[in-house]
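With one protein chain withheld, the remaining protein chains of the complex are depicted in position.
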Amino acid sequence: MRGKFGLSGILFVIAIVVYVGNVLGILLTVILDSVSKRWYSGVLPHFLTTQWYAYVAQDHDIVNLLVVTFVVAFAVVLISILIAMPAAYALSRYEFAGKGLLLSLFLLPMIVPPIAYGIPLAMVLYKARLAARVIGVILANLVPIVPFMILILMPFIEQVGANLESAAQMLGARRPTIFFKILVPLALPGVFTAGILSIVKTISTFELTYLVAGGRSQTIVVALYADAYAAGARPPEAVDALAVIYFLTAMICLVVALRFVSPTQMVFKIR
Amino acid sequence: MSLGRRGGLVALLAPAVVFIVFLFIYPFLYGLVLSFSDPSGSFTLANYERFFGDWWERRTIWVTLWISLPVTVASVALAVPFAYYMRRGIRGEKVITFFLIVPITLGTVLVSEGMLTYMGPTGWLNQLLMAIGVVAKPVRFTHNYWGVAISLLIQGFPFSFLMLLGYISGISPDLERASQMLGASRIQTFLRVTFPLMVPGIAISFCLSFVAAFSVFPSAVLLGEPSGPTRVISISAYHWAFEEFNFNVASAISIVMAAIELLVISGVLVWRNRMYRGASIVGKG
Partner (left out) sequence: MKDFSRFTISEVTKRFGERTALAGLSLELRRGEFVTFLGPSGCGKSTALGCIAGLVPITSGKISIDDECIDDGRTKVPPERREFGMVFQNYALFPHLSVANNVAFGLKLRKLAKEAVAQRVDAALKLVHLDGYADKFPAQMSGGEQQRVAIARCIVLEPRLLMLDEPLSNLDAKLRIEMRYELKALHERLHVTTIYVTHDQQEALALSDRIVVMQTGRVQQIGTPEEVYASPANLFVADFMGFKNIWTGRVESARESGDGIEYSVALDGFTLKVRGAYREGDRRRAAIMRRLNDRREVWTAIRPEDVQLGGQGDNVVRAKVVQVEYQGQVSQVTAVAGRDTRIDLRPSAPVASGGTIEVRIPPEKVLVFADGEAG
C-alpha cells in the first residue's frame, strides 16, 4: 500500500486533515481567546492581553490547584503500584480456585462508568468524612487505576518468566531476595509504563474527582468545569485562561509519556 | 509447603482484595441497599417508581441512548476502515496517532470548553464554512444535541480507532495473503477473513466506547441543553444526589445506569459469539 495512492488513500488523507484541523482549531481557539481582548468576530483577535491570566490568578489559588492535581496523581500512582504489584504477581504466577472470578472482579471498575459507581462511592466517602478532602479524592481515583495497573503489569510479570525465579532459587536465593533482586528490576519497565499512563489518566479524570472533591481539594479539571458551568459569572476569556493552564499541564505529561509509550498502548489499556 | 504457599498467596492478594471490597463492592452494595430503602431505612420500591413513573426522568434513558448509541456506532464504523487502512503502518503514523490521543488525554471538559468558542456562531468553523460558501448563515453546533454528539465523537472515534489499530496489528498478515492466494479479491478477503477476525476487537471497543458515551456528563452540561433535550441520565443522577440530596433516588438511578450498560454489553457479546464461533476455541484471536 505504501506509495500507492488510490481513492481510499485520498479519502483517508481528507478525513485525517478534517479531524486534525478541527482538533487544532479547538485548541488554538482556547489559547487565542485566553490572550485576547474582545474577540467576538473576525479571524484573529485585534488586541492581545495577559489580563485574563492575572484575573485567574486572583480568582483561583492556582498553586493550590496544581499542587492538589499532582499530589493526587502521584499518590494514586504510588499507592496503586503497592496494591497492584503483588496482586498482579499472584495472578500471573499462581493457579488457584476463583482466579477467574477475581480477575473479572478487578475488571469491573473499568467497565462500569465512573458516574454509576461514583455517586454511591461519594456517598460512602461523605459518610466516612473523607470526601471534600484530598485523601478522599485520592481514594476515589484509586478505583479505576488499580485494576488498570494490574492489567498492565500482568503481561510484564509473565514476561519475566517463572524459570528465572526458579533459577535464582536453585542458586540459593530466598523468596524476598528473588522478589526484590530479580522480579522488581526486571518488571521495572512495566511498572514505569503503568505509572506514567496512570498519571496522565488521573490528571484528566473528571467525574470521580468532581463527585468527591470540594473547596481546596479540587483539581484543575474540576475547577475548569466549575468555571465553565457558571458561564455568566466570569468573562469567557478567563475560563479559557484556566483551560490553557490545564491544557499545558496535561500536555506536558502527555509529551513525557509519549517518549516511553505508544498512543495505541495508551488507549488500549486506558479506560 | 502448601500452607506456606497459600499464606503467601493470601498476603499478595490481600491489599487488592481489601481495596476492591471497600472502594468498589461496598459502595456499590451500599448504593443498591439505599436504592431499595426509604429515608428511614425500610424496604421500598418508591425510588424506582419515582424514576420510572416520572416521564421527565424516564425519558433521560432514551435521551442518553439517543446520543450514545449513534455516536458509538459512528465511532466504531469510522474506526474500522481507518484501522484497516493503517494496519501495516503508513507514513506520518506517529503524527496522526498523536493528534488522536490528544483529545482523549485532555478530556471532555477542555474539548467542550474549546468547542464552545470554536464551533460557536462566530467561531472559526462557521467563518470557514461561510467563506467556502457551504452555508449562508452560521450553523448552530453548540447548546444542542449536535454539540454533545460531536464532542463525544471527537473523543470516541480516536478511542475506538487506536484500540482497533492495536487489535488489527495482532492479526497475522499471512492470513490475508493466504486468502488472496486462494483466489479472494481484496474486498472478499476483507469480508471473509479480516473483518470476522476483527469482530472480537470491534465488540470490545464498541462496549468500552459505549460505556464512555452512555455516562456522558460534562459535555452534555456545557455543550448541550441540560435542562431539556440533552438532559442525560447522569445529569439526573447528579441532580438527585447533589442538588436534591436524595441519595435513595440517586442510587436507584445509578443502578439503572449500570444495569442498562451491562444489558447493552451482554447484547454485544452475544452478537460477537454469533459472529465468531471460533472465539472461545481460538482464545487469543
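Per-chain numbering from 1; labels A and B assigned in written order.
To be clear about the criterion, a contact is a pair of C-beta atoms (placed from the backbone, for glycine too) under 8 Å apart; a residue touches a chain by one contact, two chains touch by 3 or more.
In this text, all values refer to a predicted model and were calculated from it rather than measured experimentally.
One chain is not depicted; across the entire complex it touches B. Set against the missing chain, the residues B:Val18, B:Leu128 or B:Leu175 yield one that touches it, B:Leu175.
Of the options B:Pro138, B:Pro196 or B:Pro229, the residue whose C-beta touches the omitted chain is B:Pro196. Where chain B meets the missing chain, the touching residues are 172, 174-175, 177-185, 188, 192-193, 196-197, 199, 276-279, 281-283, 285.
The rule we apply is simple: only the chains that are shown with their structure count from here on.
Between chain A and chain B the centroid-to-centroid distance comes to 17 Å (mean Cα coordinates, whole Å). Those residues of chain A that touch chain B in the shared complex are 1-2, 8, 12, 15-16, 19-20, 22-27, 29-30, 33, 40-41, 43, 82-84, 86-87, 89-91, 94, 96, 102, 105-106, 108-109, 111-117, 119-124, 139-140, 142-143, 146-147, 150, 175, 200, 204-207, 211, 221, 224-225, 228-229, 236, 239-240, 243, 246-247, 250-251, 253-254, 258, 262-268, 270-271. Those residues of chain B that touch chain A in the complex are listed here as 5, 8-9, 11-13, 15-17, 19-20, 23-28, 30-31, 34, 78, 81-82, 85, 88, 90-91, 96-119, 122-125, 127, 154, 157-159, 162-163, 165-167, 169, 207-208, 211-212, 214-215, 217-218, 221-222, 234, 237-238, 241-242, 247, 250-251, 253-255, 257-258, 261, 265.
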